[in-house]
Each structure stands twice: as structure tokens, then as C-alpha cells.
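Data first, discussion second: the structure below is written as C-alpha cells.
Only a single protein chain was left out; the remaining protein chains are all shown in position.
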């Protein structure tokens, strides 16, 4: 049983391979009456698209979206939306030599073990390119959430060992790293460029904060808001960890230090990151993600081929030396999709 | 839309409140032909039940399970199993004074905001007691996985700042902390006891390792194996973070350091924790969890009541000073439930 | 992937075998704030329970329900309800001789083919007794729908070739056949009794009408209201056909005869049975069901056993000579479950 659908009421199904004809997504459960144009979606896709700076892949894709259904006179009708993004710059020749080998750090071997066949061109379905469809869907979710004044913001909070220490959200879109710390942006960019020049890649962290979520969203016991956000974020191939609020630091302290108490004016502290018992408590939602270094690197590595023979390989496609900058809008999109769903799910909580 | 069901094919639905008549779970999708007795389930419940040592709550519950359906002549029949655990030691008087207030660090406020009504006795549905039903379900999942030789083991890997440095799995059930490090067990136990004597609680970490999972389990793109495990673990109220393999450490290194390569004899390294592209790769699955300190503490705290008035409160119920020891079997159970589902889901991956 | 869960938001999972310890149901997604007592449920169960008259099975079951969770101070809390019905009059000896044979007209062979094992006592999971859990769940759905003034009524509309020609709904609970036609009740009862005395059984029809459903319930395209009602009704083992409004008669006429037109005062005709394009249109919902004769009959029949040998069999358990009278409340329950779900699903149709 396959897993290309996400969400319960606001429900998306994505499709498409890196080097196939197109990527896309159907969205079922978008309420009627939301104003929506292709530009609303394109704006978010442009934040994710390749070729934005020297810090990202040089693949050229317009990532132009077409709305195929579900919108009439710039308004959603309650019927499913289908959003289509054609692939245009598929240099499959980059990948022909990879048909026989399992790239280190990639899903090649696990896909092959699972299906017995794989579209090896650019990683096929396991390519990061698949996230374009998520960003398109997230743009629709953001439109719905905007009606409730909800604001989702993510940024690169670390590159390698360099960590952001301040959060100037207006700065995020003004620097190619998409960090929120103006004093660290240059060093972060340099670290990425050094990795790139070493024919290598580098890991980092992304932090996401969500403001104005009302208390009461999230469904006990299995579909807790944090459980769904963790599901959404770990469904991104490069994410290796998530923590909410104080996260792993909470494991080192006592209850008297970690408990958040309500006060007549709101929450006095926010160690929990805005979620208690899996339900939003009205405080800001905060989580942090570990992003692994891009597995595709140009330096020579050792692996095996389909015949279990040792081979050397160097990945000469066009790859991001660090995934964080382009993943920032993807993280926001997945958060938006979870929250849109939780908003709609909460509509039947009480009579 | 409520969230008390988990899984796609191996699908569980839990019910029950801390101080209601009973807890339980229905399991739909358990294949016919698995040998199963109440003792198989009871054995796991006994590992989770309260009152095992001074390090855990003193509530006395037999947690005796009854199989109501789905088993005939000690074998599953393919029809749904219902497992029932009666509550017997409900001292609701412990909680009467909490009907009006929102306990710090608890789900009281968020439940109230969501539903407008809550069963305040012992946390109602948000009580950790709810996990008994998960352990019962997990015991069935373990029976299924045992047929595939899969071994799931968890242990307490840290208490406060004291971290395990070795993994002697045979030691886990021989110490009340359920750590795998014989040299740290005493210090860990002491840290818990100190917290308890200070009318406080303490956080910790749990590590889980799963051996013998064949390559190919997990469903791209949204239902990646790590995404589902994260969903399952973050659905436990006290878990604040999860990381797979090197996890957050991977965010600080380069691709050349983090990539795992297959070799003719298997994987040469396991930075990824056994999952690539969301699909098991045949290496050991490894993840770590941050467990927050128990929010219920006996020392006085400040909060507000339903009328938004500031009040003092001290939680005098019977609570675990540290959640880790009793959560170890719960973590194993949830891992087993995810893997059982993934095993069955994988049956239709290829023709 | 098993199928013991029904519904999307108002979601039920049933369990239990005819001669196991108990039957029951969990209901997830019941909104908080609905007044509910065990009596509300018992009342409906009493309509379905065996032994009501000579026209039904003589098995004696109190079918007493216990609410295990989800209700606090006689009000639903938004957490899952579990409803338990213990089996008390299991004469398994009636069935021991049927362990080896496949009864004519029964699910014995198909269950065996599917699972390789079956609980043969009283049909196990395929027993009509399973519907007790549905009736319990339906009683909860009815409480929710009552808040919207929705009224669901079913009756026996034919026994063999004897058809009801008038609908006096007040009469239904006053006669053992549960027909709405006072002039046909006696003949219908006689037909059932004749079948019984011939060691045989007889088929019939049930008609269901639902008043006050607002226009707009039902979800295009696959989850049309009539599609879901058909799914629900055909999930009852004895139902062999369903038709909405004019049903099969509509196949014989022209569009000009079959079209319903809205008028300023409502619908001018109701050939469609209250549903157009899968969505309620505000007119009364009307559907009719074909109920096959009970397959368990006391007269001798020929079949094969597990070794594919021809054998004679006569079914000496306690069986209903006609299923209609006791299925009337079951049909109402399933209709209520569908409508409760559709009501909640419709909450996110528009912003």
C-alpha cells in the first residue's frame, strides 16, 4: 500500500519523477470559496526553484504551474484541484552511467530492493524535485490559513557548525542561505561554497515558527499536532531529526524547569513549543530540523553495482551543495498542509 | 476528525480514559494464522504496568488483558481482535480538586479549548495510562514480526545529563531504569530518586534499535519508514524529539562524511540509521528520543483556573518521577506496530 | 487489508464473533457535547435483540450494553466511545457438527478460502449477530442527528410476494413483522410462520425513508450519499439489492417522466429519492432493499465438507425464519451512521 497521499480532510496526492514528463499534485478537500490564482502558487514555487544562486543547483527549470481543475473565476469550487508542473530541463545523459550502480547515501538500493525496477534518471521519484509538488500544494494551504491570520515562517538556522543566534524574519528572503541571522549569513554562505569547491556538500538546520494558531488544533491520541508535523517533516528525504520547543534539551532538565504554566495574559514560558498533549495551546509553535548534507557529491566514492561488484563513482549531475536554502519553502509548505488539515479536522470536535 | 486509529493495514484503534471503566484496543488487519494467547500480551503489559519499583508510580493496576475476539483455538482468524484492560485502582479523589484548574505542562488547557468539556480525572484520555492499550497492540505486532525474525529493542539511554555509553541488551530488564549500560544504571537510578525526593521529576532519552528488517520496507513519498516511526513516537505525549542514525550530528558534517555506501558484504557504515529515501536498506534501524520530565510534580506551581484566575497547585496523585523506565516497552510497541504495518503494506509493492 | 472500520469522520470499528466472549464497537469522531446514556443505546438494541416473538430466533441474549469510554457525566467528550455487549447464551454444541462442512448459502466456504481458518461456531464473524454492534453505534449516530431534527424510519415492506401498500409509521413497532401496512401485517406474519413450519425461511423487502436532511450532504464523486448508503446496506450479509427513489422502474421510462424539478415550494416530484448528483437535495431520502431468505434452514440440504465430499446437513441452531423484522433497526442504524458521517464531512465544504 503506497504512500503518496497525505492529509485526512485537506488531502494531497503527489506524482512525478525528476526526469519524467511532469510533476504535480491533486488536492482534495479544499473548501469552496477561497480566492486562488496561478500566481499565488507560482510565487512559492519560485522560492524553491533551482538556479537561484551559486549556492544551489544549476539545473534550469521554470517550474511553471498550471491549474487544471477545481478553480472557477479565481475561486475554489470545492472540487479537487490538480496542479501541473512540466519538467523541461531533463538532462538524462547525466544519469545514464548511474543505471547500474547504487549511489552512496541515496535511495537507489532501497528502491531497487522494494520494487525490482527503478527510474534511475535523477533519482526518479526519490529526487528532491518531488518537493515542487508539495510547495504548490502548500501555497493553497497558505491561502486557506491566511484567512485565519496564521503565519508560517522557516529559515536556515545552521550551516555545519555555524548557528543562527537571532531571528530577523525580514532578512530571510534577502540572502541566498535563507538564514534569519544577518551576522551569520556571510559565514554560512562561505561554508556552503567551500563544500562545493571541495566537490562536497554540507548539512545544516532549519527552524520553523508558526504564529497565531488558536488553542485546540491537533487530534489525540495518534494524530497529535506534533506527531503530524513530525510525519510531514520526516517525509522529506533529507531530514534526519526533529525537535519541538526545547526538544532534546528537555531531556536534561527537571519538571519544575520544563513545565509551562498558563497565566491570565497567556503562557508564561514556551518550553513545549506551543503544543501540549498533541494539541496547540495558543503559544507559538516552534520546531527545529536536522538536514543532512546532500548525498550527491562530485568527489569519487566507492559503492557496488547491481551485480554486487565494487565500483567507483562520482556524481556529476547538477546538485545543491547544501539543501537548506531551497528546503525552507518546502518546510513551510508541509507545515501549512498539516495545519490546514488540522484546522478542518477540528471543525467536528464539538457540537 | 478524530485520531484514535493508527496504521493502514495493521490498524489499531485505542479507547479509554485513565479513570473510566476500562482501556482497550481493537486491531484490524491482523493476518489469520498467528498463534496468540493472552499470556503473550500480558508479558508485555507487565513490563509497562505501574508499581514495579520505587522509581515508578505507586498506582496499583494489574493491567490484566482479556481477548474479546479474533482468536480461535489460540490462533488469529483474520477478524478484528479486541483487547480489554479494566481499570481497578481509580482514586478519583486524587483529582477532584483539579477539575477547575489547568495543570502546568499538561494537556488540560488544550483539551478544554478543543472540546469544551474534559474528563479531568487523572488526565482522562491524555493520561500516560492510555499507552497500556498500545503495549497490548504492540505485543500482537511483535508476534507477527517474530515470524520474520525481526527484533526490536529499546532502552533508557540517558537520565538527565547521564548518558549510556554501552549497550548490553541483556541488562535492560535487570535494572529498574531499563538502561543498557551497567556502569551507569546506579547513577541514573540515583538521579531519578533525587528528583522524586525533591518533589520534582526528570527527563531522559530512549534509544531504539531494530534488527533484521529486510531492505524494502517503507512507502515513498509521505509514508517513509522514518516518517511513520516519527509519527508513532511523537504521538506519545512525553516525546519532544526524534533523530535517526546520526540525526542532529549529521547537520554538522559533509556529505563525504555522512554518506553510507553498500559493500559486497552489506553496508560499510550506518550514519543513516538503516533508512534511505524512507525505505529500509537492510542495516540496523536506529533512532533516539527525547523524553520530557513528567509534568505532574508534587511541588507547588502557579497556574490559572477555568476562570482565568491565578492559583497555586501541587499535584498529589501517584506519578512516575521519570517516564523513561516504563516508556521503554511503549516505544518498542509503537515501533512494532509501525513495522508490522509496513511489512503488510509492502506485500503489494511489486507484481 | 481488513474492513471492519466504516466512516470517515464519524468512524466505527466493530469486533466480535457470534460465540466469542463479546461483541462491540469503538466510535471515533463523535463530537463532544452530545448527551448520551447507556439507555439511549439499549433502547435500540432491544429492538434488534433475539427472542422478541415466535417470528424470530429463540436464542436468548440480553444484549446489555456497557459504555467503556468517551462519556463523562452523561455527555460525550470527543474521545472514542467503546461499547461492549457480552455474549451470554452461546450454545456452541449446536455448531460442533458444522466444523467440517460448508453450509449452503453461507459464508463458510468463502471464509475458509480466504483465511484458511474459521470460527465455525454460529458463523463466527459472519453471523448476523455482528449487527448488534452496528445498532449500538447507530444509536449514538441517531442522538447526533436528532439535534438536526433528522428522522430515519425503516419498515418491512414485503414478505415473499406480499407487499406493503401504505405507510403508517406508528404501526411499525406494534407488529412483530415491523411492517408499516396494518392491512398486510397478518398475512406477512402468516407467510413467515408457514416458512418456519416448513423448516424453511422466506425473503422480503425493507424500505427506509429519511426526513429533514438538508440539501448539500454527500460528497462527489466517489462518496456520493447514495453510494455510501449502498455501501452501508450491502455490507449487511443478507441484502442482495438496493434502489433509490424509483430505482429499477426509472430504467423503463423517459427523461421527461423521470426528471424532478424544483419549485418555489420545494421539489415537485421525488423520482430520485432525495439525492441528485450524489448530494441530498432536501427532498425525503427513499431507498428499498432486497433481503434474501435466511440461509440457515432446518430441512435437509446437500453440500460438501472440507475434504470435498458430498454430505447432507440440516441446520438445527436457533434461526430467524425471516430476517426482515430484526433487520429494520439495523438498516436504520446503518443509515444513521452514514448520515452522521456526511453531516460532519460537510462541515468543511465551504469557507
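Note that the chains are named A, B and C in the order they appear, and that numbering of residues resets to 1 at the start of each chain.
Assume contacts are C-beta pairs under 8 Å (C-beta built on N, C-alpha and C of every residue); 3 or more make two chains touch, one makes a residue touch a chain.
In this text, all values refer to a predicted model and were calculated from it rather than measured experimentally.
When the full complex is examined, the chain removed from view is found to touch A, B, C.
The residue from A:50, A:78, A:104 or A:262 that touches the chain not shown here is A:78.
Remark: the omitted chain is touched by one listed residue; of C:136, C:150 or C:297 this is C:297. Listed for chain C, the residues touching the missing chain in the whole complex are 1-6, 8-9, 14, 102, 104-107, 109-111, 113-117, 125-126, 130, 158, 160-161, 195, 198, 200-205, 214-224, 226-235, 237, 240-264, 272-273, 275-282, 290-297, 299, 301-304, 308-310, 344-346, 348-350. Although one chain is not shown, part of chain A still touches it, namely residues 1-5, 8-9, 11, 13-17, 20-24, 26, 28-30, 32-33, 66-70, 72, 75, 77-82, 84, 114-119, 124-125, 344.
In the full complex, chain B touches the hidden chain at residues 1, 9, 29, 31-34, 78-79, 144, 147, 220, 344, 347-351.
Heads up, the rule we're going with is that only the chains that are shown with their structure count from here on.
Among the other chains, C has the CA centre that is most remote from the centre of chain B. Chain A and chain B have Cα centroids lying 26 Å from one another.
If you average the CA atoms of chain A and of chain C, the two centres end up 46 Å from each other.
Residues of chain B in contact with at least two other chains: 1-5, 8-9, 14, 114-117, 125, 344.
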